[in-house]
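Excluded from the complex is one protein chain; the other protein chains are retained at their positions.
This part shows chain A:
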Amino acid sequence: MRQHDPGAAGTQVTAGPPATPRDRRDRSRDRRAGRRAAADNRAAYAFLTPWLIGMLVFTIGPMLFSLYLAFTRYDLSSAPEWVGLANFERMFTTDPRYFDSVKVTLTYVAWSVPLLLAVSLGLALLLNRGMRFLTGYRALFYMPSLIGGSVAVAALWRQIFGEEGIVNKALALVGIEHTSWVGDPNSALHTIVILQVWTFGSAMVIFLAGLRQIPRELYDAASVDGAGALRRFRSVTLPMLSPLVLFNLLLSVVNAFQAFTSAYVVSNGTGGPSDSTLFYTLYLYEQGFAQLNMGYAAAMAWVLVLGLALFTGFLFLSSRYWVHYGDER
């Protein structure tokens, strides 16, 4: 990492008097190097102090405390009461809304992530080669990813997919009548899927950067071998881009699992209609902070952590079979 040889400074200084015996010079150099290493060590921990405190106080400490809370009943006013596995039992056996929230979240991930990847990859391919106004297009496509998580856009979404929203106004032009999309349990979740897909720009920018790195020679070689456009895409573009597909997949899955603001605002904080937008995070918030079942919320959080860890672990394992890192060439 550091190209700097710890002995270099010592050599420079002690190189002066040529009569100095070699071993003494070496010892002096070692001492200097040792002092430097100790000084580096001290300096490093000085630089790391804020992070170490933050790590202990705001991450590791709370994680351990939350693990303990997961086995208790706690409502903030009285001391936590140890209940063993009761929270988990309730989650997996007697709480139908918990299952709803899992179902809603998985449905959301299953729709939004593939759609987002497909749209971002498709547009990146179109934008890639020799396009005028590329930077302008790129910036405009990127814009929604900056504001997609805001209350303002979620509130706007609720209006445009509402009873008198512009979606229904546009549909009315072609003679289709429809009630509110956010008020219908069959379509409410999909309006939020659309909101997530709307923010495809950040993934697209990553794909664009990756496409730039693919050596042109590969396409030339494929063409010489008689590969058509589709074959070039499948045998050159996709394998070369696969590390970024994995990266974007991981990011969008993690983002989708943690969606909160859009669901909260579109459903007015209820997860409705009839729990059709009751995201995991929304239900966790409701349990922890509206009903003050903080033990239950902590248990939910840990199940989410384990679920996500399993999911990402599986992704990484499977990546051995479909991600190409280009070192086999």
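As a working rule, contacts are C-beta pairs under 8 Å (C-beta built on N, C-alpha and C of every residue); 3 or more make two chains touch, one makes a residue touch a chain; residues count from 1.
Note that contacts and distances are computed from a predicted model.
Novice: What name does the UniProt record list for the absent chain among "Molybdopterin synthase catalytic subunit", "Na+/galactose cotransporter", "Carbohydrate ABC transporter permease" or "Cytochrome c oxidase subunit 1"?
Specialist: "Carbohydrate ABC transporter permease"
Novice: Touching the left-out chain: which of A:Val83, A:Leu123, A:Leu278 or A:Val323?
Specialist: Residue touching the chain left out of view: A:Leu123.
Novice: From the list A:Met55, A:Leu85, A:Ala118 or A:Leu310, which touches the chain that is not on show?
Specialist: Only one of A:Met55, A:Leu85, A:Ala118 or A:Leu310 touches the chain omitted from view, namely A:Met55.
Novice: Would you mind spotting which of A:Met91, A:Leu106 or A:Leu251 touches the chain that isn't drawn?
Specialist: A:Leu251
Novice: Hey, which of A:Thr93, A:Asn268, A:Gln291 or A:Ser318 is the one touching the hidden chain?
Specialist: Counting the whole complex, the residue in contact with the absent chain is A:Asn268.
Novice: For chain A, enumerate the residues touching the unshown chain of the complex.
Specialist: Spelled out for chain A, the touching residues are 1-4, 9, 37, 40-41, 43-45, 47-48, 50-51, 53-55, 57-59, 61-63, 65-66, 69, 76, 123, 125-133, 137, 139-153, 155-160, 164-166, 169-170, 173, 198-199, 202-203, 205-206, 209, 212-213, 216, 219-220, 223, 229, 232-233, 237, 250-251, 254-255, 257-261, 264-265, 268-269, 281, 284-285, 288-289, 294, 297-298, 300-302, 304-305, 308, 312.
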